[in-house]
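Let me begin by presenting the structure, written as structure tokens, before commenting on it.
One protein chain is absent from this view; the other protein chains keep their places.
Moving on, here comes chain A:
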Amino acid sequence: MSETNQTLIQQFYTSFQASRSDLTSRLESLKSEGSPSADVLNEITLEISQLRKKLTDAVAYLPSYDQRQYESHIKAIEKLLSEIRASSSSKSKFSFKRKQPVQSPSPVVAAPSIMPADTKLSLSAPQSSGRILSGRSNEYLTTSSLPTSSTASDLTLTNLDHCVVNLVNAGLVDVDQQTKITALHVRDVSNSIVILPSTIDGSAMFHNITKCTIVLGCHQFRMHTSNQVHVYLAISSSPIIEHCSNISFASYPAVLCNNGREREMASKASNHDSVQDFSHIRPTPSPNWNILRTEMQVKDSDWPVSPVGDKIENILSLLLPH
């Protein structure tokens, strides 16, 4: 944009704003005083049309975005004027004064017709066809606990208490295929250890997690309304917490990786320490999360990577945050 245009735009802005605030304040005071004279209203009408003319003359150099702003400001002034006219003409109903012609109203916009979806509606309520582990307690859960029929690539864990969920190292030949996850939703999980691969190819959402230890690698990590969680995380973007407290982050333990790809993901995606707390948008550090100190981390040999039988309660009380 040329220098001259820039100047013109600036000048227009200044003069328009001056007229606008002058007109608006005069109209506001007429409105509060009530029954303004026809002469005063005519004068204002004239000034508004002059302002319109100025805008018309300026369209050559004003960006279209600004034009629309100005246009809507003028409309607002006109609306104010016509409200005052309407109320004053109704008050002076029985006088013999000729009514002022009312500003032509803005065109009535027809109510938009309904645009139907291009597809037929199914009547069934949405139901997850995906892989889901739900409503378990005091159990050791592995890939074999997942519904085998599902081909879904998203994984949902919900309503788990006092469980160990281990979806890595199931000793299966085709581990990668079995555990390929492109989206993860975890909700209402407490007192549990959840071990997931470092290779989740998508985002992970955690909601309402209490007193848990969670291990995973993903593209994006978001945790809402959770408390007292240790997160071992391989991630390349910034993890987000919101409405959380007592969350500690560490890197993904290499010992839990079963192949080269998992190890690569675990080692290169190390942004677990660049957490953003959306509940604490201030320059001061968030009190709601910290880095899990090494001595607080689960020891390599302690991870419950194979079924623990009836020792689950011991294991949980040993390894969970306290």
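Observations
Assume a residue touches a chain if its C-beta (ideal position, glycine included) is under 8 Å from a C-beta of that chain, and two chains touch if they have at least 3 such contacts; residues count from 1.
Just so we're on the same page, contacts and distances are computed from a predicted model.
Think of the chain that is not pictured: of "PPM-type phosphatase domain-containing protein", "ADP-ribosylation factor-like protein 2", "Trm112p-domain-containing protein" or "NEDD8-activating enzyme E1 catalytic subunit", UniProt labels it "ADP-ribosylation factor-like protein 2". Only one of the listed residues, A:M205, A:V255 or A:L319, touches the absent chain: A:M205. Only one of A:T7, A:S137 or A:S236 touches the absent chain when the whole complex is considered: A:S236. When you scan A:Q10, A:S137, A:N259 or A:S279 for touch with the missing chain, the hit is A:S279.
Contact between chain A and the absent chain runs through residues 52, 55-56, 59-60, 63-65, 67-69, 71-72, 107, 109, 111-124, 126, 128-131, 150-154, 156, 158, 182-183, 185, 187, 202-203, 205, 207, 219-220, 222, 224, 236-238, 240, 242-243, 276, 278-279, 281.
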